[in-house]
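Structure in structure tokens, see below.
All protein chains of the complex are present and in place, except for one that has been dropped.
Per-chain numbering from 1; labels A, B and C assigned in written order.
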Amino acid sequence: MKQFNETILEVKNLQTHFFTDEGTSKAVDGISFTLNKGETLGIVGESGSGKSITSLSLLRLIPSPPGKIAGGSILFKGEDLLAKTEKQMRSIRGNEISMIFQEPMTSLNPVYSAGEQIAEAIRLHQKLGKKEAWAKAVDMLRLVGIPSPEKRAKQEPHELSGGMRQRVMIAMALACHPEVLIADEPTTALDVTIQAQILELIKTLQKDFGTAVILITHDLGVVYETCDRVAVMYAGKMVEYTLAKEIFTNPKHPYTIGLLNSLPRLDLDQEELTTIPGTVPSPYDMPKGCSFAPRCAHAKPICEQAVPDLESVGPDTEVSCWMYTPQWDKEYEAEEKVGVQ
Amino acid sequence: MKPEVVIKNPGLKLNKKKSTKLQNWKAFYKKFKRNKLALVGGYIVLFYILLAIFAPLVSPHDPYEIDLVNKLQTPTMEHWMGTDDKGRDILSRLLYGTRLSLTVGFVSVFFGAFIGILLGLTAGYYGKWIDTIIMRIVDVLLAFPGILLALAIISALGPSLINVMVAVGVFSIPMFARIVRGSTLSVRKLEYIDAVRALGATDFTIIVKHIFPNILSPVIVQATLRLATAILSAAGLSFLGLGAQPPSPEWGAMLSSGRDYLFSAPHIALFPGIAISTLVLGFNIFGDGLRDALDPRMKK
Amino acid sequence: MFVFIVRRILQTIPVLLGVSLVVFLIMQMVPGDPATLLAGEGATKETIAMIRHQLGLDRPILYQYVDYVIHAVQGDFGQSLRSSRPVLDEIMVRLPITLELALASIFITVVLGMVAGIISATRQYSAADISIMIVALLGISLPSFWLGLMLIYFFSVNLQWFPVSGWGTISHMILPAITLGAGGAAIVARMTRSSMLEVVRQDYIRTAKAKGLKEHVIIYKHGLKNALIPVITVVGLQFGALLGGTVLTESVFAINGLGRLIVDAIRTRDLPMVQGGVLIASVIFVFMNLAVDILYRYFNKRIDLN
Partner (left out) sequence: MGATVEDKKVLLKVDQLKQYFPIKGGFFGRTVNHVKAVDDISFHIYQGETLSIVGESGCGKSTTGRAILRLDQPTSGQIHFQGKDLLSLGKKEMRSTRKDLQVIFQDPFASLNPRQTIGQILGEALSIQNVVPKEQRRSRIEELLGHVGLRPESMERHPHEFSGGQRQRIGIARALAVDPKLIICDEAVSALDVSIQAQVLNLLKKLQRQFELTFLFISHDLGVVRHISDRVMVMYLGKIVEIADKKSIFEQPQHPYTRALLSAIPVPNPVQERERILLTGDVPSPIDPPIGCRFHTRCPFVMDICKTKAPELKLSTQNHQVACHIVS
């Protein structure tokens, strides 16, 4: 097991809210995690869990209005990004922290060539001349495994395939050797065989560059194969935060367990899948207590009344569930007394 | 400890209650109401429609009554907007003129929209050579600059308000055909159309029940904006003497007679211009508001 | 690209034929007989029949159309019923004036419209944006002929800055060009604004932000170029509206251009003149559209994909 000691990014109680006509949506509601140098942190969750909003919040790219980072702190190398000026943020974006997005088809500007778009980032942050920046852009394209990069650099995005565009995005993101790479569902729009190529590429480059990666995904398989640690999100909150391998052998939160059971297995015949009943609550109408309580088979009165904290239950594991707290037994006793089954 | 997850409530809960047709309307009205400017546009249009209906009741004078003694009067208590070159009360003429402008607008747009929708739906749904032929015809109609097509039609049919309606209507056809075809193409691609086809529905059912209702929003928006253009075009043609003929109180024609007195009595040209502008403005901002409220991108 | 241009040019041929057919057919709808009209009152039946034969009106309609096209291609649009001079000659005298007016107005449309639209979009909801959008709303709502008259009243009659009517010098051009270009400028401004606001929502703008670019670099380098692509088409369409608009503007400012020629011809029922005038204006517009399409294609290579 690799050891990562030096913390590069520390997120504390991050809150991002959206103010719309229908009300206030707490898309991200108190997320905390740390990212160490060179490690890969996976953030998993289903749609509406707030994982993508979390990733955009880190670089302060939330569209505002209607979105707003309402609280918390994002410490990057000890300094709070939320306290920085827009100008300071610009020198961090694409330089020290970069990002790649889900849709390679729409994330590149259609009117500029791939090379130009990479060179632009290089010129901006490394103060290189046009020629050197171009040469470096071509180098980056070669590095991300694009055949005949000199030719491809001159092509516009519509002349490239989806997989190739995502490689261009990666080249652009890594061109300035960032310390943190945020990958927001980088392979969701791609076919499986291309996904395998891209994930492999990210892994290799991460090793070579020593970049820390935050990988946002809905795919537990991707987490297992690429991440060191994982945060599971549900309805804007983190429900479990643990080692990536641990989550498959020893999941703690009922939601995590439900998610794993819902996944059809490739190695096993199952007559029926164990499912999580119901649907994710509306962001405008969140339950008062634990947001998973309405779908949870173990929910007790306390779950519907108060939100559990994210607490340590093992050396590397934190869970936000009343089941793992001392109160649970009391609840149990209370139920016994009343005689409820 | 690995707790077993069991299904607790297999019956699915519905998100909301309340009746939905009403709710759709309410949501639309709420969005529309928030756009203050659009609301103003709606009121302007409504105001003019009421004026047109009640013109005989609210007009202080007979719009055709000639009074050469009091001609070219500037506004007075008796004639709020003054009198024209024949001593007729401008306000009364404008009020009656509202009927003409609105009629021309509605009739020509309805005519243009009807044919345009028919062509657009047919072209968009059937595609292939039918589409090619219809769209080539539309291209030809669009190749006439501005109101020149209307001018050509009027030159053949002769100047009259009826012919203006025909001309402006024909001139509106290609716009509607294009918009309807475009929307039809995008709706046709949706899976629910395939689902209904897979059930064995006929083309007629699909077009009438499934495509038409879903392309209505852009058509309504376009029709509202087109009303503005139609009223402007009709006034322009009458201004050129090719539409309504004297002594009809058509606004464009009134303006035209006012230009001869621009030096001595500018108010004759001023008031009809204001009348046209406000009505057209009303339709334009009403149409803008409708578009914003009906725009699917604005939803959620 | 070359294939596209050739194809596009070839495609205009059927459109031109269609346009000529429509003009020809409209003229067939004319009640009454042109020969009778031409012969004047009191002409004998023989005279009328002779004129009919001379004009080829006794031949089948398809022949007449083919004849019409063949003549038109050679520049023969017949003779004016009023002046008895060839239609083309009369038009060629008037056309340059109309084209000057149209060019001056399209300049106003493009420059004023785009600048106003960009200012509006970059400062959404600011006082400047709101004022521009209100002025633009007025711009599309005011009848141009009324705007022209009011401009004459204030600037020519009251202030006496510009001549009331006529054509020839720059000062003659200013008011008509504003009158004619105002509506187009308003439309272009609205289009530019909405197009820019649309582009700003795109994923690649987010990518540019994540790169660390400055706001104005993002807007002008990444946004504008994409935003102006649909505006090109609108400008092309405006040119058509503007050509049609010359009819009214020339009438208001008493400019002896093509538009006024057509209107006068309609009044005097000089049908060959109307036919020729409308046809030539349409041909100019068709070629203008061709140019716009090629330009659009040049700026928007992505349509290759479709």
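Following the convention adopted for this analysis, contacts are C-beta pairs under 8 Å (C-beta built on N, C-alpha and C of every residue); 3 or more make two chains touch, one makes a residue touch a chain.
The model shown is predicted, which means the values in this text are computed figures rather than measured ones.
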Taking the entire complex into account, which one of A:Ser73, A:Gln126, A:Gln197 or A:Thr325 touches the absent chain? A:Gln197
Just name the one of A:Ser73, A:Gln155, A:Ser262 or A:Thr325 that touches the chain not displayed here. A:Ser262
Looking beyond the chains shown, say which of A:Asp139, A:Asp219 or A:Glu331 touches the absent one. A:Asp219
Contact with the hidden chain only, please: which subunit A residues? 46-47, 147, 161, 163-164, 191-197, 199-200, 218-226, 245, 248-249, 258-267, 269-277, 279-280
For subunit B, enumerate the residues touching the unshown chain of the complex. 10-12, 14-16, 19-20, 24, 190-192, 194-202, 205, 209-210, 213-214
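Just so it is clear, only the chains that are shown with their structure count from here on.
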Where is the C-beta contact count highest, in terms of which two chains? B-C
Distance between the CA centroids of subunit A and subunit B (whole Å) is 49
With chain centres taken as the means of their Cα atoms, state the distance from subunit B to subunit C in Å. 22
Suppose each chain is reduced to the average of its Cα coordinates; what separation in Å results between subunit A and subunit C? 54
Would you pick out the residues of subunit C that each touch at least 2 other chains? none
Return the residues of subunit A touching two or more other chains; collapse runs of consecutive numbers into ranges. none
Which subunit A residues qualify as touching subunit C in the complex? 59, 61, 89-95, 98-99, 101, 103, 106-112, 120-121, 124-125, 156, 158, 169, 172
Subunit C contacts subunit A in the complex at 202-204, 206-214, 222, 225-226, 299, 301-302, 304-305
Footprint of subunit B on subunit C - complex, ascending: 14-16, 18-19, 21-23, 26-27, 29-31, 137-138, 140-146, 149-150, 152-153, 157, 239-245, 247-248, 251-252, 262-263, 265-267, 269, 271, 274-275, 278, 281-282, 284-286, 289
